[in-house]
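Okay, here's the structure, questions in a sec.
Just one protein chain is left out here, and the rest sit where they should.
Chain naming follows the written order as A and B, and within any one chain the residues start at number 1.
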Amino acid sequence: MNTEYLFPAMTVGVCYYPEHWDKSLWEEDLRRMLDSGITVVRIAEFAWSLFERTEGVFTLDYFDPFLDLCEKMGMKVIFGTPTATPPAWLTEKYPETLNCDITGVKYRHGMRRHYNYNSPVYWEKCEIIIGKIARHYGNHPAIIGWQIDNELNCETDEFYSEADSAAFRMWLKERYGTLDKLNDAWGTVFWSQTYTDWAQIFVPRPAPHAAYNPHLHLDYLRFVSRSCLDFCAMQAKILRAHISPDAFITTNGMFGHMDNHAMTRNSLDLYTYDSYPNFAFGLDVKDIEHNLLRDRWSGMKLTEVRSICPHFGIMEQQSGAGSWTSRMDNPMPRPGQMTLWALQSVAHGADFVSFFRWRTCTFGTEIYWHGILGYDNRDNRRMGELRDFAAKMKKLAPVCGADYAADVALVRDYDNIYDSELDNWHRRVTRQSEDALFEASQLHHTPMDMLYLQPYTSLEDLKKYKALFMPHASIMTGEKAGLLESYVRQGGVLIVGCRSGYKDEHGRCVMEPQPGLLKKLTATDVMEYTLASPAEEEPYAIWNGRRMPMPVFNDVLTPLKGAQVLARFGSSYYAGEPALTEHHVGEGRVLHLGGALSREAAAMILEHLGLLEPFAPVVSAPQEVELALREKDAEKVLFALNYQNKAMTITLHQAAQSLFDGRTMQGDVVLAPYEVQVFRL
Amino acid sequence: MNTEYLFPAMTVGVCYYPEHWDKSLWEEDLRRMLDSGITVVRIAEFAWSLFERTEGVFTLDYFDPFLDLCEKMGMKVIFGTPTATPPAWLTEKYPETLNCDITGVKYRHGMRRHYNYNSPVYWEKCEIIIGKIARHYGNHPAIIGWQIDNELNCETDEFYSEADSAAFRMWLKERYGTLDKLNDAWGTVFWSQTYTDWAQIFVPRPAPHAAYNPHLHLDYLRFVSRSCLDFCAMQAKILRAHISPDAFITTNGMFGHMDNHAMTRNSLDLYTYDSYPNFAFGLDVKDIEHNLLRDRWSGMKLTEVRSICPHFGIMEQQSGAGSWTSRMDNPMPRPGQMTLWALQSVAHGADFVSFFRWRTCTFGTEIYWHGILGYDNRDNRRMGELRDFAAKMKKLAPVCGADYAADVALVRDYDNIYDSELDNWHRRVTRQSEDALFEASQLHHTPMDMLYLQPYTSLEDLKKYKALFMPHASIMTGEKAGLLESYVRQGGVLIVGCRSGYKDEHGRCVMEPQPGLLKKLTATDVMEYTLASPAEEEPYAIWNGRRMPMPVFNDVLTPLKGAQVLARFGSSYYAGEPALTEHHVGEGRVLHLGGALSREAAAMILEHLGLLEPFAPVVSAPQEVELALREKDAEKVLFALNYQNKAMTITLHQAAQSLFDGRTMQGDVVLAPYEVQVFRL
Partner (left out) sequence: MNTEYLFPAMTVGVCYYPEHWDKSLWEEDLRRMLDSGITVVRIAEFAWSLFERTEGVFTLDYFDPFLDLCEKMGMKVIFGTPTATPPAWLTEKYPETLNCDITGVKYRHGMRRHYNYNSPVYWEKCEIIIGKIARHYGNHPAIIGWQIDNELNCETDEFYSEADSAAFRMWLKERYGTLDKLNDAWGTVFWSQTYTDWAQIFVPRPAPHAAYNPHLHLDYLRFVSRSCLDFCAMQAKILRAHISPDAFITTNGMFGHMDNHAMTRNSLDLYTYDSYPNFAFGLDVKDIEHNLLRDRWSGMKLTEVRSICPHFGIMEQQSGAGSWTSRMDNPMPRPGQMTLWALQSVAHGADFVSFFRWRTCTFGTEIYWHGILGYDNRDNRRMGELRDFAAKMKKLAPVCGADYAADVALVRDYDNIYDSELDNWHRRVTRQSEDALFEASQLHHTPMDMLYLQPYTSLEDLKKYKALFMPHASIMTGEKAGLLESYVRQGGVLIVGCRSGYKDEHGRCVMEPQPGLLKKLTATDVMEYTLASPAEEEPYAIWNGRRMPMPVFNDVLTPLKGAQVLARFGSSYYAGEPALTEHHVGEGRVLHLGGALSREAAAMILEHLGLLEPFAPVVSAPQEVELALREKDAEKVLFALNYQNKAMTITLHQAAQSLFDGRTMQGDVVLAPYEVQVFRL
């Protein structure tokens, strides 16, 4: 594996559940799909009960007639493994296969994803059913790809079953070898937590407060990720042994407590995502402060998806109101939004967009999770949008396989992501800075990527970018620091914030001045630091006479030899002290911000680096419009997306041809509400 | 049974607990009660421990001397069965009798209502104790009636014990016969939920989210109701076998997850309610937006009670501050409020009002649930109000057995009530519309009833009303649609709202255009619908130039042949589209509102129908005053209730005689703060 699958053409798909409908509807459904431009359907990912109604009694042929129909009519199929929903008989007979909450209350049959990854019985049952399915369907000519499970780590990404504790112990034995090493790594001398027998170790358990040993918790999250990846790898291995070599293997969604990058690299040919931007308009969303960014926050997720797989697919693209009967309340997408959001996915790198779902289910928990068609099966407004979108996808042929263009990247790694989950201080600064950077990126039309530092990340991966923001890498290793130094020495710009470099790989604090291993790069020292108290005004700094908010947390910087002070604090007892420094290292430079990024700070730093508004020579656009560029060879395609329910005007400073209608435009171009225009530059 | 019990005269009672007091107080207490106008006491409903201190050892004679004293002094008694509070020995020895939370944590001895209805042991123990009590006390001449248990389904109306799962399976077997039928009804093909053995079925259990199969949940609530009704019927049967044929059987309170109508019809002679309007002024009530309606919301409950039993009783009428030591914080009723609320009950149909309680308990959880008397046993202000009220009740003799008069009714059925509990969309529109209709009814002096569509509901039941609002009957059956059609054809007006008719009896969506089975009546089609997003302004429609709010959810209506458009949306992307239509059917008509009712919409529709402010020819009153009419034969008695802490003026347009002071009045009449006037028209 480890080869990136590329779609041969811009492709439109849909999720379909043959088993939910009378068989008499199948042919007409396929005909209507094909007529509207759909060429791929995903099926079967919740169908275990159909395949194995009782233990060991297999009825594998249910989908045969449907697949034959697809083959006959020219529809391609992505086939799912059914492990997200074990049958009732399985979990009743083997309750050890169930996940539970931290108090040990088991999640019972009746929803989905109630199993744990570490039950030997569940592995065995999964191996059997996947093997059966792979052998039965693996070479059907209609099938172009396979989806493993459904939304791994969705519903919950925490696992507390006995099987998890047992597997956690095994994983720790491999990792540490001896209890002495584990005790040292976890600092168990604190609060008399020393372990003297492996059997004393468990996944997190109830305590008077949820104040777990943070080093144990960090390892626990690594272990959860590993469990999930192993489960995925097991499935991929079985599939690969039986399915057509041309078929790709993927999974869908993007959830927490798992290394999606390693999973994709190790087990998948393609990563696909489920995109539901309409949550931003739902009843359960109260706190979106900036109306300009509601559904544009999905771009943050798409940016993360792109870091996993540059030319990804969307396995589930929202086509209607989203809601379970008991949870989540999205309105119906307004006219144009379904197309807008699908093109948002394409602008960010998707070459395959599959809508969820063909027809709204008439029973079960998801009767309000609308498909394109309603219960009544009639042609409707959203069918019209589907046809329009499919026609546009054909015109987007030049985009297929093209890269999203960005000079700036947000740098992350899983150690810091996991560490920041239990650690309030780490989490607060991280959320603040990452959100602020994305906001600045969107509002100032400055495309941004994400870059995950993985063991296999190379200097070439970093050198794709002119500047890297790694705001709060509390955990820093020599290996990563070395990679960053090489990047800077060869001309890169690195921006780090407060709370950097003070932890080792176990999340223990290093007995050195901050920013620890980054000190050589930043040429700074941190003697004072503090959370911003709610009893004070929000801290700020002054940079060239301009006020720059410094929210959440402040490191007061002491510049060492070679560092220049760019900005100084303007508030609190450290007013006048350095707040932002710059240090030239080799051909590049390192900026150290003594705080978390505000939106203003992110924009001011990008401006200082000459990286703000890179499209300015070509096009001017208001904040309400997102600009994105995909390029391949000499071909450059510019997307302009209007997220507002009103017309917006952009100004082309050079002639450009619309891919959709072929017209060449220059000067002011009006985008209708929710309209997207795509120009060949 | 099934005969409605009628009180021979307007009756005043009180709840009394002889076992809470030194026996030396009994005679004086009864004397003071009789002197103040009380003629009935309710006793014994929490006294199991007194009757059966340890298993099988019965001491049934505790209340004999008290009852003899009552007989001697002329006090009548309602006697309760003690099943709400099993003794400690019972639940300790038989923990399977306990109810539990959804995670299986049992509710232990120490409060009340901690048992489940389905434990065979509990049934057996209840049958024994009720039989013993009924035989011992059943023919005591002081006893006029029996109360079954206390507040069935109070404290909790959810049941998760093992006995409940076992009984649920039995009930489902009876209902569906085969698992195939059950799987089909519940749509278990969704998420691989198919059941292959009855033993796999449970009442709802923990899951990653409380997103249960909605069809299972609907049946679960029906089952909870059935369990409660069976338990009540068991008690009624035993009582009826032993007690005096003249004594009535009742129960008190009105709680959720039970078909109070069927229970009353099947097992009771009389339904009584516990009325505590003072919650509206308590510390735990934050969100009563409209001060005019605080304690008038109790009228909504009384309206529901009236639909169960037109001439009901109040078993517990608030007489003081209400609070447990640890929960619920009502202030003391202000001078006049105790009488006001008692007359609110009478105005709505009560012929019997029994106050809770005689003297405030000096120990236990309810030391702050005040009776008329305080701990100090002295005559007090509220004793004065009791005497005043009792005197008024004598003057209200013409009201006894008279009906509450209303031309308009809100239509409900239990299927839709249960369905709307788990279903967020259904619940939101239902709450909005029902509240808005009641608000409009109160503020515009337009009396309203409720009408429950039950299997035994007849066309005559419907024809009592000129107009029926059935705002959001998501579940619609052919039988009910037929009944509604007959009603309309014979001249009735039916008003339905959005989200009507799209579900079948299992709560599955029908594959038809909405409003499904109601389409023929409404002559409308719904192609577009949406929740109102918090990102948009509140939707509205325009009707004859007036703005009509259309909150929560909108159906965009397409009028079919015969339907007229009355109002059109004024907002969102469907501005200009029909929002309210009218369709003449036979002698009647059907209005279809593409939304949930706002208070304004309810009033505008009533005005359109000529049903708003029916008392206008007789009396004008400000919004702060409730008007109610009870009528029997030619007798019409008008109640005017001032809920405000300030004087209010009503204007009689014709002469009317006050029942309280005999004066004939006309023109302006000033109601003192909290004053109620009652006129013979």
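Keep this in mind: contacts are C-beta pairs under 8 Å (C-beta built on N, C-alpha and C of every residue); 3 or more make two chains touch, one makes a residue touch a chain.
A quick note: this is a predicted structure, and the numbers were derived from the prediction, not measured.
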Omitted-chain contact residue, chosen from B:184, B:366, B:461 or B:505: B:366
Which residue of A:95, A:131 or A:204 touches the chain not shown here: A:204
Among A:532, A:604, A:629 or A:648, residue touching the chain not depicted: A:532
Among B:6, B:111 or B:170, the residue in touch with the chain that has been omitted: B:111
Touching residues (missing chain, whole complex) on chain B: 19-20, 46-50, 53-54, 82, 85-89, 92, 99, 101, 103, 105-114, 155-156, 280-283, 285-286, 291, 294, 321, 323-327, 329-332, 334-335, 360-368, 375-378, 380-381
Missing-chain contacts mapped onto chain A: 103-104, 186-197, 199-200, 202, 204-216, 422-425, 502, 506, 508-514, 527-535, 572-573
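The rule is short, and it goes like this: only the chains that are shown with their structure count from here on.
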Distance from chain B to chain A - Cα centre to Cα centre, in angstrom: 49
